[in-house]
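Excluded from the complex is one protein chain; the other protein chains are retained at their positions.
All chains are identified by letter, namely A and B, in their written order; residue positions are counted from 1 within each chain.
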Amino acid sequence: MQDWLTALADLFVGNFWIWAVIGAWSGFIIGSIPGLGPVFALALAIPLTFGMEPLSAMILLGSIYCGTVTGGSVSSVLLNIPGTTGSIATCWDGFSLAKQGRAAEALGAGIMSSTLGTFIGLICLAFLGPLLGRLVAYIGPVEYFSLIILAFAFVAAASKGEAIKGFIMGGVGLLFAFVGMDVITAYERFTFGSLFLMDGVPFGPAVIGIFAFSQLINSAIKGQSISHGEKVTGNVLPGVIAVFKHPITVVKAWIVGIIAGVMPGLGINIGNIMAYMLEKNASKTQEEKDSFGKGNIRGIIAPEVANNATAYANLSSSFALGIPSGSSDAILLGGLILWGLTPGKAFFDTSQSLFFPTLVWGMALAPLILLPGLFIIKYLAKITEIKPYTLLPLVTVISILGSLSSRGHIFDIWVMIVFGFIGYILDRGGFPLSTLVISLVLGTLLETNMSRALRISDGSWAIFVQKPVSLIVLIISLIIVLGAFVDLKTPLVNFFNRFKFMSKLKIGK
Amino acid sequence: MKRLLSLSVIMLLLLTAIFAAGCGTKEPAADDKAAGDKKTEIAYPEKPVKIIVGRKAGGSSDIVMRTLQPYLQKYLGVPVVIENVTGAGGMVAAKQVQNAPADGYTLLTMVNPTEVLTEIFLGNAPPFKEFAYVYNVAGKESNGIAVRPDSEFNTIDDLIKAGKERKLLYAAVTGLSNSTLGYAMLADKTGLEFTHIPYSSGTEATMAVVGGHADITIASLMSLRPLVESGEVRLLTYFAEEPMEDMKDVERFGDKYDGVGYSSSVGLIAPPGTPDEVVAVLVEAMDKAIQDPEFLEKAKTAFAIDPKGGEDYKNYVFGLYDYAEEIRPVIESALATK
Partner (left out) sequence: MVRRLWQTDKLSLAILIAVSIMCIYAIVEAGTFPVEAGRLPRVIAAVTLVFCVLMLGKMFLSPAAENDDAAGDNNVCGDNEEDSNISLKDLFINKGSALLLGVVVFTLLMEYIGFIITSVLFMVAMGLYLGQKKKVFNLVYAIVCSLLLYWIFADLFSIPLPEIIF
C-alpha cells in the first residue's frame, strides 16, 4: 500500500500527470472520429514517444488508449456511427435517446460508465494482472471453442421472438467470416481472386457500412435532423446519476468485459455487444426487453462499462507474459520492449520499481480528466439539431475516410458501400444486424479453434466433453438456450400465435 | 429548374477539376525527364518519403522501421512517414509499392527470407528481383524452437526420442514465414513428423506453447528473447548461421547438423526503375542514420543491426534465390505437411 501511495506522489512530483492529460484528450478526439480506434491512435503516437523517458511514454500511450475507447461513444450516440469498434452496441440505445432529444443524457451515461469501466479494469489489472495473464495461456483451443459456443448461446437467447430471422443472420455473418485465407489450411476461400480479401472481410469498413452508412441512407430518406426537429433538452446529470442507479448492470458488464479482454482475439469488438446482449436477456418482462433499442439507458451503460474494462484486461497478458492478445496491446508491448522493459512477473512487483504503480495511477487519471468534458457535451449534443442537408454530406465523407483509414485501400470503401446497402435492406426487412456482426467476429475464432482441437484429438469430437472446463461451459450454454425458449412451451406454435395476435392489432389500428 | 442549375454547376466544377488534374500530372513528369536527361544534381528529396510496412503496427519489422524513422528523417532532411499496409502476409503492400511511381518517395520494408520464399513457393508476390535495392537495416537474427520451461525436452535428441513414440504437436504460423524454413530443416534432419496446430501469428503460437497446448513452436528470437528472460519459455535450439553471443548455453541447430541455418533480415527496397541517383541519396542518408549513436543505443535492446547498402543488399537478396532453389525439396515437403 505504501508503494502505491509513493507512486501516486511520484505521478505529481515527476509531472507525469501532464502526459495523462494530453493523452486522454487527444485519444478522446481520435476515438470520436468514426473508423479511427485505439490501434490507429497508438500506432500514430508510438514514434512520438521515442524521445521520451519510458514512464512518461507509457502513461501517454495508456491514456490515449483509455481516451479512444471512451471517445467512441460520442459518435455512436450523436450520429449512430460507432466511433470505434468498441462502441457498436452503444449506438442502439444511445442514438435512440438522441432521436428523442436526450443526447446529452446518453452521453453523460456513456462517459460515466466508461470512467467506471476504466477504474474497475485498472483495479483488475493492478491486482489480478499476473493471474489473468496466466489464465490467457491456459485457455486452449478446446476451451476457446466452448466459450464461443457460450457467446452464441447468449446471442440466440437474445434473438428470441424472431429466432428464425436471427438464426439466418447468424448464418450469413458466419459465411462472411469464412471469406479469406483459412488459418488452418492456408486455403483461399470465397476471395474471388482478390488479394484484398485474403485476410477476410475488413471488419472496420464492414461495421461502418452496416451501422453507419445504412443509417445515412435512412436519414437521407427521412430528411429530418437526428433529433427529429425537436430541441435538445436535458442535461448530462441525469445520465451520470443513472449509471449509479444500476449497479448490477455495471457489475455484469464488467465481468463480461474482463472475460472478453482476457480471451485472445476477442477484445473490445465483441465485449460491448456481449454485455449488451446479456443486459437485454436479463430483462424480467417482455416490455422491458422491448425497451432495448428504443432508448433504454441500461443499453448504454452495459457496453460502455464493458469496453473500457476489456481494454485493460487485454493488457494483462501483455504485461504478465509479454504476449499480446490483441492488436492495440501488441503496439503497447512493442513500445515496452523498445524501451528495454521486460514484461513478466517482475513487471508487477512494486517492491523493485514504482514503474507499474505509477503507470496505473497515470492511466487512472485519464478518465478523471475526461469527466470535465461532460460540461462541453451539452453543446456537442446540439449536433443532433443540425439539418440533414448540412450534416449528412459531411458525415458521409467522414465515414468514407474512416473506412479508408484502417488499411489505406480504396477497396475498403467498396466494402463499406456494399455492407451499407446490405445493412439498409436487411434493416428494412427487420433482420437483426447485431447477430450478423457478432457472427462475423466470432466465425473465424469458432472455426479455427474447432479445427485445432480436432487436430489435437486426432479427429475425435469427444475432446469437447472430456475436458472439464469445456464440458461445464457447454452445459451452461445449453441451459441458457433452453432457458430462453422454455417459456414458449411449444416454440413454433406459440410463435405463430403471436404473429396472428400482432397482425390483428395492426389491422385494428 | 433549380435541379438543372445545380447540375450544371456541378458539371462545370467537374470539368475544371479534370482540367486541373490533367495539367497537374504533366508538370512533374516533365521535371523528372529533364533531371534524368541532363544527369545533373537531382532534386531529391523534396517532399515526405513514405515507408510502407506490410505487417501490423507493433510487429518486428514495424519496430525496426519506427526506430529508424526519426534518424532517417534527420539525415534525409524531409519528413519520413511510416504506413502499415497489411494484407496477404505483406503481399498487398509489396504489390502496391511495385506499382508506385519510381521516384524514391515510396519505399517498401522487405522481410527476408519470407518475401523471397513467398515469391518462389506461393507465387502471389511481385518479382522482387526487379526492385531497386536500397539498404538492409536489421539482420543476423534467426528463429528458435521454444518449449515450456518444465518440458521433458532438453535437447534435440529428447525431441527425436519422444517423436518416435508419439506424434508431437507443433504450433505453427499459417502459410509461409521465416519459421517455415526452420521447420523444414527440423523435419528434414530429424526425420520427425509433427501434427501442425496452425495459428495466425507467431505470438498466438507461442501462447499455445506457454499454455501447454502444443509441444513446440518456432518463432523469431527477437520475440522469444523477453519470454526466455522472464522464464515463460525455454529455447531448445536456434537456427542462426553462426553462433550467437547471447545464446551460449543453447545448442545451435547447425552445430548438430552440418552447419545448416539461416538468418532473417529487414531492409528497404524501392519500386522497380527507381533512378540510381535517388538510391544513392537514400543510401548515403541511411549510412549516416544507422551510425547515429542515439539510434545504436535504441536498437541495442530491440534488434541486431546488419548494414548493407545498395549493391551489397542486392547481392544478398539474389543469393537467397539460389539458396531457396537449393533447399526446394525440403521446403516443399514442409509446406505439404498438414
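The rule is simple: contacts are C-beta pairs under 8 Å (C-beta built on N, C-alpha and C of every residue); 3 or more make two chains touch, one makes a residue touch a chain.
Since this is a predicted model, take the numbers as computed values, not measurements.
Only one residue from A:6, A:353 or A:396 touches the chain missing from this view: A:396. Within the complete assembly, A:429 is the residue of A:193, A:372 or A:429 that touches the hidden chain. Residue A:413 is the one among A:413, A:440, A:456 or A:484 that touches the chain missing from this view. The omitted chain makes contact with subunit A at the following residues, 30, 33, 36, 40, 44, 80, 91-92, 95-96, 99, 159, 161-162, 164-168, 170-172, 174-175, 178, 182, 184-185, 187, 189-190, 211, 213-223, 290, 293-294, 387-390, 392-394, 396-398, 400-401, 404-405, 408, 410, 413-414, 417, 420-421, 423-434, 446-447, 450-451, 496, 499-500, 502-503, 506-507.
The criterion applied here is as follows: only the chains that are shown with their structure count from here on.
The geometric centre of subunit A is 32 Å away from that of subunit B, both derived from CA atoms. Interface residues of subunit A, counted against subunit B in their complex, comprise 39, 42-43, 46-47, 50-51, 136-141, 181-186, 195-196, 198-199, 264-265, 317, 321-325, 327, 330-334, 337-340, 342-346, 407-409, 448, 451-452, 455-456, 458.
Within the complex formed with subunit A, the residues of subunit B that make contact are 56-59, 62-63, 66-67, 69-70, 82-88, 91-92, 95, 124, 169, 174-175, 195-200, 203-204, 206-208, 210-213, 226-227, 229-232, 298, 301-302, 338.
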